[in-house]
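A single protein chain has been omitted; all remaining protein chains appear in their positions.
Labels A and B are assigned to the chains in the order they are written; within every chain, residues are numbered from 1.
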């Protein structure tokens, strides 16, 4: 049974190997990738069911017990996020195949895209499932090194520049992460997350605070928290649309997940964490205001991404069950919505040949379907009532007001303001892109580059994949009730930490 | 908690300082060296985290268990070294590619920085934005 926990990590790795060995056979690579991701979707569903109905599923790798060996733990939070992430990865892979960015150049086949994509999947899964701080570092490195390759694949001058910023910033934060692990180990003598929870309590106040802050910085860089966000809007938009979509949807969320997991499990803290509330406020406002200044569709979406990271930090800052429920709901909502928006941006680019908002127009007459596909996630992102964003935002605002401190009120007010600014930003995109004078698609400035291709048509797989994701965002709204219930139980687990600790340290979990 | 060897603490400080100094340089080659040195610093820190350095190799049957040094930081450092090695080669390849495409390997300002700087100079000169188009096309490339 415990092998179920290893499947999301090891299966894509093995498949990446096979995919690499079959580098000459593009069809084999495609079907292998889709098959593996499909299997993991099923597996993650089972994991979520077990974690929710029974107890966290724990696997001790190689049979070495917890504080020394490496444990993989699928509790409610990890399984839920894993499920959503893999669904998004599946849709994006379909889209990538449709856009033919998986091919090398036009006409020849690539050996790199599919293996790297699967490695990325393994890294993301490992980051969710691991119960060990050092293994979390390894997961981040697997994930990030895959992303370095994806972002600089088929390099143009601009992409090299963007890739440099991205790589250097990520590497520096990785070095800090390694430093953090060294300090944590020398202070406590363990890197197992469940074990750390007990050990940090014994530490004096000063080193514990220092470790907590270093963690905030490390994961703050990974999750693009203001003022550590500057690399994101500069690098993400330069990748092809589906790759940007997967980065925006998953990589920052994994950072947030790591921040939540480490802070709450490891450090004991009362409700309302002031520092995090201030950072959340700054992140929300800087992101939203930055988005308003953009003319490039992808850069605008990237700034919105930064701004909505702030919402998740806000929930973490509230630091109680209600706040964390909001965060988990928000992550689920945002993973699907953000990916869908970037995929739609890719579709839009197909019709316009450019990502500059000032040079687009009238798309609603050319392709009403794309307009609908954009409108649903965009309204959801802004938090307009029937959609998924509304539920999550409402939960966050309620929790913020429930805490009742000054900074919580300020952050709640900032969240409302940011929602309005987001609505303004997406409305601006709507009027620029879909209304107005119809323009002919611009020519392809660089035929070897798949980023800007004003071919005027889209492949069926691209539209289907986007459709699947948009349906998923709607589904998140429809299933808000059960999702909120699961999120609340996950949040309770997080705050008490008891289920996690007993599962990992005392063998109280399923499996073993 | 054991106290830290002073020599090692100084060496660590030196490695981190050098690493971060190089990281702040423009040339990707220096940045790469900075990352490598920082990686060495972090790995040394991991080693130090294991406590008393003078232990026997942690191999079963080679020495009594109480004389062995802590194997866990060594395992972690080994993993970290492998990762640093892999990423160093990646950065090398990237630097080569940059040199090939751009003729240099300097890390450039991001688009937002350049936009703000241009805005500033325009405000100073009172001229109209004539190369907005250019930067747009750069941002969208």
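Basically, contacts are C-beta pairs under 8 Å (C-beta built on N, C-alpha and C of every residue); 3 or more make two chains touch, one makes a residue touch a chain.
What we mean here is this: contacts and distances are computed from a predicted model.
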Undepicted complex member, UniProt protein name, chosen from "Oligogalacturonide transport system ATP-binding protein", "Phenylacetate-CoA oxygenase subunit PaaI", "Multicomponent Na+:H+ antiporter subunit B" or "RNA polymerase sigma-70 factor, ECF subfamily": "Multicomponent Na+:H+ antiporter subunit B"
Absent-chain contact - pick from A:17, A:38, A:227 or A:436: A:17
Touch list for chain A against the chain that is not drawn: 2-3, 6, 10-11, 13-14, 16-23, 59-63, 111, 115
Contact set of chain B toward the excluded chain (per top definition): 57, 59-61, 82, 89, 92-93, 96, 100
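Assume only the chains that are shown with their structure count from here on.
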Chain A contact footprint on chain B (complex, rising order): 1, 19, 23, 28, 31, 35, 38-39, 41-43, 45-46, 48-51, 72-73, 76, 79-80, 83, 86-87, 90-91, 94, 97-98, 101-102, 107-108, 110-112, 136-141
Touch list for chain A against partner chain B, complex: 68, 134, 137-138, 141, 145, 148-149, 152, 155-158, 160-161, 163-165, 167-168, 171-172, 174-175, 178-179, 181-183, 185-187, 191, 230, 233-234, 237, 295-296, 299, 354-356, 358-359, 445-446, 451-452
